[in-house]
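The complex appears here minus one protein chain, its other protein chains still in place.
Should a chain be cited, it is by its letter among A, B and C, assigned in written order, with residues numbered from 1 in that chain.
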Amino acid sequence: MSIRTFRVTRLLGHAVLLAGALAGAGVALYGMSGGASKAILHVPLPKFFPFADLVIVLDGLSAFFLLAVSVVAIAAAVYGPAYLKAHAASSPIVEVLGINFFAGSMALVLCAGDALTFLLAWEGMTLASYALVVAEGKKTNTHAGLIYIVMAHAGTALLMVVFLALTIRAGSFDFAAIRQAALSLPGPERSILFFLALAGFGVKAGVVPLHVWLPQAHPAAPSHVSALMSGVMLKVAIYGILRFGLDLLAPVSGPLPASWGWTVLVLGSLSAIIGVLYALQQHDLKRLLAFHSVENVGIILMGIGIAMLLAHRGGASDALAALGLAAALLHTLNHAAFKGLLFLSAGAVQCATHELNMEELGGLARRMPWTAWLFLLGAVAISALPPLNGFVSEWMTFQALILGSAVLNSGSGLAVITSAAALALTGGLAAACFVKAFGVTFLGRPRSSHARDAAEAAPSMLAGMVLLAAVCVIIGVLPGYAMRLLDAPVMRLLGGAGPSALVTVRGPLVLSAGGSFGTGTAVSMTAAFALFGIMALAALCVVFWPRSAGTCRAPTWTCGMAPVSRFDYTATAFAKPLRFIFAILYQPKRTVSKQTGVSPYVLRQLHWQSDVVDLAQIHFYNRLQSFVTRLAQAVRRRSTGRIHDYIGYVLITLLVTLLLFGRG
Amino acid sequence: MSIALASYLIGIIGSLLLLTMIVILEAGDLYRAIYTMAVQSFLIALAGAVLGSATGNIDLWVIAGLTLAVKVVALPWLLLMVIHRMRIHRKIEVLMPVTVTLAIAAAIVMLTFYLSSSLGSVTQVITGNALPIGISLMLIGILVMMSRRTALMQMVGLFASENGIFFTAMAVSQGMPLIIEIGVTLDVILGALVMGVIILRVKSSIGSDIADLDELKG
Amino acid sequence: MELAKISWISALGQAALLVMLGPLVTGVIQKIKARLQCRQGAGVTQPYRDLVKLFRKGTVQADTASPFFRIAPALVLGATLAAALLVPVIFAPVTSGAATLLPLGDALLLLGWLALARFLTAAAALDAGGAFGGMGASREMTVATLVEPALILVIFSVAVVAGTTDLGAIAGHPVAMRASFGASDLLALFAMLILLIAETGRIPVDNPDTHLELTMLHEGMLLEHSGPGLGCLVLANHTKQIVLMAFVQSLFFPFKAAGMDPLALALGLLAFLLGALALSVFLAVVESMYAKLRFFNLPQFLSVSLLSAFLAVALRLL
Partner (left out) sequence: MFMSSLLWILPSVPVFTGLAMLLVKDRRLLSALDVASTSTIAALVWAIALKVMHGGTLKAANAFAADAVTVVFLALIALLSVAASIYTIGWMRREVASGGIAERRLPRYFALTQAFIATMLITVLADNLGLLWITMEATTITSALLVGFRRDPNGLEAAWKYIIVTTIGISFGLFGTVLIYAATAHAQGGATHGAMNFTTIASIASKLDPNIVRIGFIFVLIGYGTKAGLAPMHMWLPDAHSQAPTPVSALLSGALIKCALFGIIRFHTIAIGACGPGFSGFLLLLFGITSVVVATPFILTQHNFKRLLGYHSVEHVGIIALGLGIGGPLGTYAAFLHIINHGVTKALVFFVAGDAIGRYKTHNMDKIQGLIRVAPYAGTFLMMGAFSLAGTPPFSIFISELLVIKAGIASGHFAAIAVFLVMVIAIFAGLIHHAGKMAFGEPERPVPEKGEPVSGILAMTVLAGVMLVLGLTVPSALNGALTMAAEVTLGH
C-alpha cells in the first residue's frame, strides 16, 4: 500500500463522508421546515426478514438530531484527512470504512421506523466505534474498547427486552403499531419499561453511574472520531430517551408519571456535578473533554427532566415544558458544536506535539495562534459565558427551572431550585476547568521539547474547526433564528405551540421566557453582543494607542531567579484547591519520595505523585469484576480432568432427574 | 412353555443377574470381575432362550446364540488378552470404599423399583420384572465405572450396563427387531476393540493407565 | 418608539454614571478605612489619579506572553462595561422588562458578563508564566465556583416572587406589592452582603491592598500587567464593585424613578448615592474589623452564605 494509495483512499473516504453529511443536513432541514408533527419521510425497506418489515421514518424529532449529526460529520470530514496523515497509526481502510459506517449507522438509528432496524443500526454504531477505538492497536486502546463494547452491549440487551416486550404487545416491530399498543399499557408496566429504556440509553449517553466507559473510550479514538462520538453519539442516546419518554410510552392524556421526570432530573444533576468535578482533575486533554461530555449530558437531562415534570399539565406549565425541552434540544446542538470544536483542536495539538498530557505542553498560543483562539472560543462556549451559544441554552434551562419551580407546588419547587443551584455550581466549575485547560496548555512557557517546536495545524484542519466555531457564534449571537429549528421536534413531542412562538415572541432578536407578556424575562443576545463589541473595541483602541514610552519586553518577575518553565503553574497545582474542598468525592492519594544526598537535609530529588479515584469505578465496577473472576475460578476448579468425576456427573444428573421428574 | 412360567423364570434370572452385579461390585481381583461378567452374559443368553421358547419367536433364539458367542466368549477373551499384553498387576484399586458403593447400589435398586411401580401398564408388554432389573443393572454398571480406577474395570462396567439393556430389550413382548439387535451387538464389539487399542497404545507409549491421565482440565 | 429611545439613552447614561462613580466609591472606602485606623489616608479622588497615570504609561510585557496577554484586559473591560449596562441605577420603567425595545436588564446575563471578565483575567494571568499569576487565577476561580451557586439562589429567592429575573422589572416592582421586607429578604440580603465581600475581593476573603504572594487573590492576577492594560483591569475592578452595589440595591432597596420627570430622577439618584455610601461604610468597617481568613477556611465562610440563600428561597417557596 504505497503512500499515494493511502492518500487517495483517505481523501476518497472522507469525500464520501462529506457528501453523506451534506445530504443528511439537506434532508434534516427539509424535514424541519415542514414544522408539522406528521412523519415527513416514510420509506419501506425491502423485506429482509420474514417476521419483520423494515421501514425508514423521518419526523421532526429525528430530523433535528440528524442535523446535529450532519453538522459535526461535515466538520469531521473536512478535518479528517490531514489529521490522519499526520497521526495515522493503522491502515487507512479501517479508519475510512469505520467512520463512514459509524456516521451512516447513527443516521440510520435516527431514521429507524421500526424496532429491528433501530436495534441493528444501534449495535452497528457500537461496532463501528469499537473498531475505530481499537484501530490503533495499543494495549490501552484494546482495554478501553473492551469496557466500552461490553457496557454498550449490556445497554442493548436492556433495549432488546423493552423493544421485544412492546413488539409482542403490538404484534409487529413497527413503531406506529407499538405507539398504538403502548396506549393500553397498565401504569406500573409502563414505568418499568421506561426505566429499562432509560438505563439502556443511559449507558450509551454516559449518565453518571454508567459513565465509566466514556473517559476511556473517547480519548482512544482518533480526534475527529471522538468528536463524532462525544458530540453526537451521546445525543443519539438522548434521542432514544426522548423517543421513549415523550413519544412511544407517553400516556394517552394527562401528565407523565412524576417518577419519570424526577429520575431524569436527579440523574441529570448528578451527572453534571460529578462529570465536571472529575474533569477538573484530569491531565490528559481528551480525557478532560470526555468527562465534560458527561457533564453536558447531565445538563441536557436536566432540561428533559423539567420538561417531563411540566408536560401536559395545562396552562402556563405547558409553555414552560416547551421551553425546557427547547433548552435541552438547543443544548444538544450547542454541545455537539463546541465539544466537536474542542476535540478537533485537541487533535490539532496532538498532531503538532504528539502529546496530550497538559503537564508536558504550554506556550502553544504563540506557535499555534489559530488553534489557540479557536480552543479559547470553544472554552468560552462550554463554560456557558455570555456572547456564545453555551450561555443561551443554559439561560433557557435556568428560566425553565426557576419559572417551573414557581408553577410546581412548594416541596418539588424547592428540589427544582436545588438542581438549578447545582447547574450554577457546574457552570462555575466548568469555567475553572477550562481556564486550567486553556491556560496550562496554550499559555506560559513550553514545558517540553515537543511543545517548543510545535507548528500550526494544517489549513484543512483549521477549516473544520472554523466551521464549528461559526456555528457556536451564530447560535450565540442570533439565537432567535435557531429557535425555528426547534419547532419541529418540540411540537412533535409536546404538541401545542412551537418554541419559536413562545420564546421569540418579540422577534428573532429577543429571547423571552414565560411566554405571555406579563411575567417572564427577555434578553436580546444580539444587542448585548453589539454593546460588548463596541465597548471592547473602544478599550482596545485605548490600549493599543501608540504611546511615547512604547512597549518593551522583560523577563517575568520570579523573585529574582532566572525564570524557567518549572515555575509555571501546572494543571495539578491549579486544581489543588478544589481537590482539597471536594476531598470526599475524590479521595486523593499522595505519595512523596525524597532522595537526600549526604546530609538528610539536602534534597537531591523529590518524587511527588497523586491520583484521584473515580468512585463509581472502585466501589461498583472493580468489586463486581473481582467477584465474578473469583466465582469463575471456583467453578472452574470443578472440572478436575479425571474421567471418574465426569462419569459421576452423568450418573448423578440422571438419578436426580429421574427422582424429580420420573413419577410426574 | 407358557407365559406364566416364562415370566417366573425371567424373575429368577433377573435376581441372579442382580447377584452377579453385586459380585462384580465386590470383586477385588480383575480376573474374577471378568469371569462374573461372562456368567452374567450367559444368564442373558439363557433368558433369551427362555423367552424365545415362550413366544415362539425365532429371532430371540438367534439373539441368544449371538450373545453367547460375543458376550460370553469373545469379549472376555479380548479383555484377558489386553491384560496379558499390559502385564499389569491384577489387584483392583478402588476410588470409593466398597461399602459406600454397595450402599449406593442398594439405593439405586430401591429407586428403580419405586419408579417402575408407577408403570403398571407396562407389565403386559415387558414380561416379569425385567424393566426395574434392567434399569438397576445399567445404573450399577455405570457406578462400577465411576468407582474403579483402572480402564479395564471401566470396560467391564460398561459391558455390564449394556447387558442390563439387552435384558430389558429382550423381555419386551416379541423382543427388538433382529437387525437392531445385531447392529447393537456389532457396535458393542467395535467399541470394545477401539477401547482396547487406545489402552494398549497409551500403555506402550507412556506406560501409565489411561484412566489416570488428567492434564486436560479447567 | 418613544419608550424604546428612552431605554437606550437611560441604559447608556446609567452605565456612564456608574463608570464615573466607580473609582470614587473605592476612594471613599479607602478613606473610611484610613480614618478607622487613625491615619490620614489618601484623598478620595486618588483612584482617578492612579487611572490617569496608568493610561499614560508605556507597557512592560513579559517575554513569554502571547498576543492574548495584551488583548485580554481590553476584553475584560468591555465585558464589565456591558454588565454595567444591565443594572438600573436611577431609572426603571414600570412596564415590565419585556416591553422595552432593548431588553437588557437580565440578572443571569449580568452574572454571565462578570464571569466572562473573571475567566479572561484568570487566563491572562497564566500567560505571564510566573507562579503568582497561576496561584491567583487558581484561587480566584475556586472562590468564584463557591460564590456562583449562592448568588444564583439569592436571585432566585427574589425572582420566584417577581416571576422574572429582569432587574428592571424587579427594581420597578411597586414596593407595596412586595408587602414588607420579609424574613426571606433579610436572609437573602445577609447572604448577598457576604457574597459582595467575596466578589469585590475584600478582607476576610482576599486582601486588595497587599502584594504579599500568599494572600492576594485578585491582585495576583494583575501582577504582570502594566500601563494601559493594568489601567483597564483596575477600572474594570472599580466598575465591577459599583455594579454589584447597584445590583444589591435594585434587588433589595427598589427606590427607582418610574417616569422621566426630573424630581423622580433626582430622588432616584439620591437614593442610589445613599445606598452606595451605606455599602461602602459596611465594606470599610468589615475590612477594618476582620483579619484575612486562611484560604482553606473560605469554603466554610462561604457555605454560611450558601445556606442562608437556600433558606431564603425555601422560606419564599414553602
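The rule is short, and it goes like this: a residue touches a chain if its C-beta (ideal position, glycine included) is under 8 Å from a C-beta of that chain, and two chains touch if they have at least 3 such contacts.
Quick caveat, the model's predicted, so the values are computed rather than measured.
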Note: the excluded chain touches shown chains A, B
In the whole complex, of A:Leu29, A:Ala86 or A:Met160, the residue touching the missing chain would be A:Met160
Even though one chain is not shown, subunit B touches it at residues 115, 118-119, 121-122, 124-126, 131, 134-135, 138, 142, 145, 151, 154, 158, 161-162, 164-165, 168-169, 172-174, 176-177, 179-180, 183-184, 186-187, 190-191, 194-195, 198-199, 201-202, 205-206, 210-211, 213-216, 218
Hidden partner sits against subunit A at residues 48-51, 119-120, 122-124, 126-127, 134, 137, 139, 141-142, 145-146, 149-150, 153-154, 157, 160-161, 164-165, 167-168, 628-629, 631-636, 639, 641, 643, 645-647, 649-650, 653-654, 657-658, 661-662, 664
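By our rule, only the chains that are shown with their structure count from here on.
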Averaging C-alpha coordinates per chain, one finds the centres of subunit A and subunit B separated by a number of Å equal to 70
Taking each chain's centre as the mean of its CA atoms, subunit B sits from subunit C at a distance in Å of 100
Cα centre of subunit A to Cα centre of subunit C, whole Å, reads 34
Residues of subunit A that touch two or more other chains sit at none
Residue ranges of subunit C touching at least 2 other chains are none
The subunit B residues in contact with subunit A across the complex are 95, 108, 111, 115, 118, 139, 142-143, 145-147, 149, 154, 211, 214-218
In the complex, subunit C touches subunit A at residues 55-71, 73-75, 77-79, 81-82, 85, 96-99, 102-104, 106, 108-109, 112-113, 115-116, 118-119, 122-123, 125-135, 137-139, 141-142, 144-149, 151-153, 156, 159-160, 163-166, 169, 223-224, 227-229, 231-232, 295-296, 299, 310, 313-314, 317-318
Touching subunit C in the complex, subunit A uses residues 363, 365-366, 369, 372-373, 376, 380, 383-387, 391, 395, 398-399, 402-403, 405-406, 410-411, 413-414, 417-418, 420-422, 424-425, 427-429, 431-432, 434-436, 438-440, 442-445, 506, 510, 512, 514, 517-524, 527-528, 531-533, 535-540, 542-545, 547-558, 563, 565, 567-569, 573-578, 580-581
